[in-house]
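Please find one structure pasted underneath; my questions will follow.
With one protein chain withheld, the remaining protein chains of the complex are depicted in position.
The block that comes next holds subunit A.
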């Protein structure tokens, strides 16, 4: 079946001129440190902690997301932190294009590539590096400091590779994310 058309109430979402649709009910901390590529959707209840940044440094981007990203309801993007040489620091999170993050997932990765699909209720540990074209199935727990190679499917706790994605997956995910964006329309009676 195709993806269903998702309606949202116009009053709930802010649409920017680059096409980002951000829910007013999402928790965005430190929005001046967050960069969203165009046409990204942040659904109700999603949390982006842009306030957790490296102490002392001014004006750099803590969380950057690419185009056509989709952060589902109640998902959490939290910069990873480390105690290092006596100093406790947060590190920036870089998310690529065409990334889909499922509901209630907690993402503390340091870097997520493009064309990545993360399922529901996932826990991505700190300082994980997820390369391009990866699918992380629902309810997966990825331990901290792991590196997920491209074209793999991870499942389980700890997440292990279970399948390999075809070479066409980049086109598939790009088309799917664009389709998801076009099907996210305001409800007519809002």
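In the analysis below, contacts are C-beta pairs under 8 Å (C-beta built on N, C-alpha and C of every residue); 3 or more make two chains touch, one makes a residue touch a chain; residues count from 1.
The definition used in the following text is that contacts and distances are computed from a predicted model.
Protein name for the hidden chain, per its UniProt entry and selected from "ER membrane protein complex subunit 9", "Proteasome subunit beta", "GPI-anchor transamidase" or "Dynactin subunit 4": "Dynactin subunit 4". Of the options A:9, A:32 or A:182, the residue whose C-beta touches the omitted chain is A:182.
Among A:50, A:66 or A:125, the one in contact with the hidden chain is A:125.
Among A:16, A:31 or A:157, the one in contact with the hidden chain is A:157. Although one chain is not drawn, its touching partners on subunit A can still be listed: residues 1-2, 83-86, 104, 106, 119-123, 125, 131-133, 137-139, 141, 143-147, 149-152, 155, 157-158, 160-164, 166-169, 171-172, 178, 182.
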